[in-house]
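Shown here: the complex without one of its protein chains, the others still in place.
Residue numbering begins at 1 within each chain, and the chains themselves are lettered A and B in the order written.
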Amino acid sequence: MEEITAFFEMGGYAVYVWPSLALTVVIMAGLLIATLRQLRNRQRRLAELEARGVQRQRRQRPAPDPTAQPGAETREARP
Amino acid sequence: MTRKRRRLYIVIAALLVFGGATALVLTALDDSLDLFQSPSQLMASPPPPERGIRLGGLVEEGTVLKSTDGLSVSFRVTDGAQSVPVSYKGILPDLFREGQGVITVGNMGPDGTFVAREVLAKHDENYLPREVVDALKESGQWQGEATQ
Partner (left out) sequence: MHRFANPARFTRLADRILPFAAVGTVVALGVGFYLALFVAPGDYQQGESVRIMYVHVPSAWMAMFIYVAIAVASAVALIWRHPLADLAAKASSPVGAGFAFLTLVTGSLWGRPMWGTWWEWDGRLTSMLILFFLYLGHMALLNAFEDSQRGYRAAAILALVGVVNIPIIKFSVDWWSTLHQPASVMRLDGPTIHPSMLWPLLIVAVGFKLYYLTVVLLRIKSELIAARLRALDLATVKAAEVQGQAVQG
């Protein structure tokens, strides 16, 4: 028990050590969670759009290559 | 020359020019970018008493005197060549001790004593467990802490 208390006291530097560690965990975890959320959101929207968009375009003309990214090919083709 | 090749040269040239210009500016500003002055620098050109300065060096061994109330302290700051007496009233940082690197912020008094408003402790680049230091001291291999 005493060992546990001593551990949390950090030799009297608890108010500096624990906030440092806590902030590190909060920022790193927060960035990861925000990244994952954004990715899932975009993936869902893409799935919806493709489900609708591909149907509409099929009536018009052949569907474009789904991996094509506008700008990427044209810019790459330049010498 | 292809456009890519030309852009490569432009980027390299721009980096070199900008890097060079920065280096020149930093060289010109060299002294003013120092955070503190050493006792030797201070002795060489004593500043007017009204100007606040930072004096840095090591706390000279055997010069730390604490007042009976424990609030005031006086010690000498040395760089090996010169040393300046310092008086200070307030709380010292945990790392403050004889032989330790310190930065004192304050003014040069008329009597040649530096009156510090603030004392900051520097720590050196050595990180060692306490047991290792004790063992080194016991075997007489300890080199001391003054490595600034």
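Structural remarks
The criterion applied here is as follows: a contact is a pair of C-beta atoms (placed from the backbone, for glycine too) under 8 Å apart; a residue touches a chain by one contact, two chains touch by 3 or more.
Keep in mind that this is a model prediction, so the values were computed, not measured.
Considering the entire complex, the omitted chain makes contact with A, B. Seen from chain B, the chain kept out of the figure touches residues 4, 7-8, 11, 14-15, 18-19, 22, 26, 30, 33-38, 56, 91-96, 103, 118-133, 145, 148.
In the full complex, the hidden chain is touched by chain A at residues 10-13, 16-17, 19-21, 23-24, 27-28, 31-32, 35-36, 38-39, 42-43, 45-46, 49-50, 53, 56-57, 60, 64, 66-72, 75-76, 78.
The rule we apply is simple: only the chains that are shown with their structure count from here on.
Between chain A and chain B, the centres computed from C-alpha atoms are 43 Å apart.
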